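Okay, structure first, notes after.
Some chains omitted; the rest stay in position.
Letters A, B and C mark the chains in the order given here, with residues in each chain numbered from 1 onward.
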Amino acid sequence: MARILVINPNSSTAVTAQIDTAIGTLHRDGGPSIDVLGLADGPPGIQSQVHVESVVQPLLRCVREEPADAYVIACFSDPGLHAAREIARAPVFGIAECAVFSALQRGSRFGVIAILNNSIPRHLRYFGAMGVMSRFAGDRAIGMGVAELADEHKTFERMRKAAIDLRDIDGADVLIMGCAGMAQQRQRLADDVGLPVIEPTQAAVSAAIGALTLGW
Amino acid sequence: MARILVINPNSSTAVTAQIDTAIGTLHRDGGPSIDVLGLADGPPGIQSQVHVESVVQPLLRCVREEPADAYVIACFSDPGLHAAREIARAPVFGIAECAVFSALQRGSRFGVIAILNNSIPRHLRYFGAMGVMSRFAGDRAIGMGVAELADEHKTFERMRKAAIDLRDIDGADVLIMGCAGMAQQRQRLADDVGLPVIEPTQAAVSAAIGALTLGW
Amino acid sequence: MARILVINPNSSTAVTAQIDTAIGTLHRDGGPSIDVLGLADGPPGIQSQVHVESVVQPLLRCVREEPADAYVIACFSDPGLHAAREIARAPVFGIAECAVFSALQRGSRFGVIAILNNSIPRHLRYFGAMGVMSRFAGDRAIGMGVAELADEHKTFERMRKAAIDLRDIDGADVLIMGCAGMAQQRQRLADDVGLPVIEPTQAAVSAAIGALTLGW
């Protein structure tokens, strides 16, 4: 049976569990197993470029040691994505990359809900590298670290505010959740602001299943 | 049971059959049915902007009349895509859009194998609309109409020549087949030129399955 | 005597009449005749991508059947423009394309006054296809359908509000009327907000006259 390995490069078991829940509907009988793994030696949340860099080696080690038919890197900074592609004998998906390209099929300009303000320059460099800046509407932070996302009420209120500003001031017509730990709010947010909302781990695991099925 | 409707907007039963074959591995027990439909009143092949426009109304009629949980428009010009999105109560995927965004996850610059030279300006307008021109390497035609693709040997030789020029002159490191009727050559071409090759109907049906599974 | 055929692809005789008025100053003795034709079977206004697609075939039929030395497609979505160019033995001008390129000669960043919010993604795709997004300032809707434009007072107040926001928030220094039925307000709006305002049918008919004169 084929195996998809989803690597949450932070050490938060809450985030790992949430990713597991988020991709629940993607499991199916006879389909690939989808295992979500946290990195015990990762930081509790990836909130800076230093954090991003700190998880690359453990993550690559995981790719080297854990056999899989497809890998998903479940952090919105896609740490180590291109290096993982060099060493893996299987396709590797980054959740940010998948999320952006999914969003571009659902709207004309995408907006991103970031956790912290200092994530935004990091996102911009990455969207620039992807070559999609002409369809970028905006990136707004909710000002909460990964650990704080456990407060669902506060998280939702902040995300709602960011989403409305992205829609009404920046002109976004599709939204991307800029963190792997926001999945449980996806549907509610989409309903609330009336725009499609892309949850990045769902986008990436779904792409991984497709690639496996096609043998790409 | 969910249903994905793949609409081949030309009237070539050979192309319809080939699409059906191309997506064979995407069928699975308990999964959505995937029906491929040709448009009897479409042109034998879509080889001009006039052809593109001529299939939009039949195609939209088909979307209106045929119930489905996801639609795939199986022509590389994505005719009527945005109108279909307005009228369908289900997600609609264009094979060109899906192919481009899949390719951008597998290489840094994409090259396109077109059927005819006059397809190229049409493609360029569309890639411009997608906002991906900074990652475009080139678009080269094999100089064969849709009907001629049945000559597999000649088709392969022409595709191989275009692929090599895209790789060696234009700098492409991932290729896209710019027509729904080229699928059977995908693996052979990829092996031959040593680059990933994206077959657009496979990319789009796979994306449709993902969207259905996620309930997006 | 040469003939320019201006095709208003909606069925609103009010809009057709307004276009006729808008281009009044372009008639001259010994010059080409300029005939404005509405499409009786078009929608009352083109307010969605479905509307855009619905007029393409009647419009192309008109281009095929009506002899002319130049054609102007008088809807800001330029429906069927590239197909018309394939079939016509004469040059074909789209009012949106002409308006944008005229605007780029009168300001550094262009703003667009749309009729409805759902026009904006359609416009953005088109500006992307034109490759001019780096000079795009903004697109703001007045929230009125084509039929409602007859209420001149309300139309002007809404346009004025959009224009001021385009100028003061988005940084536009030239404005484009994003609909064929706004011509009568052009001068007043320009005077009011102190920016050049491009009326698209005037821009396109003027370009058509030039092309005819040059024999291009």
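Assume a residue touches a chain if its C-beta (ideal position, glycine included) is under 8 Å from a C-beta of that chain, and two chains touch if they have at least 3 such contacts.
What you are looking at is a predicted structure, and each value in this text was computed from that prediction instead of being measured.
In this structure file the homo-oligomer totals 6 copies of one chain sequence, with 3 depicted.
What we mean here is this: only the chains that are shown with their structure count from here on.
With chains as nodes and touching pairs as edges, the resulting graph is complete, every pair of chains being joined. When the CA atoms of chain A are superposed on chain C, the rotation angle comes to 120 degrees (nearest 5). Rounded to whole angstrom units, the spacing between the C-alpha centres of chain A and chain C is 42.
The centroid of the Cα atoms in chain B and the matching centroid in chain C are 32 Å apart. Residue positions 130-131 of chain B each touch two or more of the other chains. Put simply, chain B touches chain C in their complex at residues 48-50, 52-54, 56-57, 60, 80, 82-83, 85-87, 121-122, 125-126, 128-131, 133.
Listing the residues of chain B that touch chain A in their complex gives 25-26, 28-31, 93, 97-98, 101-102, 104-105, 130-132, 134-135, 196, 198, 202-203, 206-207, 209-211, 213-216.
Every residue of chain A that touches chain C in the complex is listed here, in rising order: 107-109, 134-135, 171, 173.
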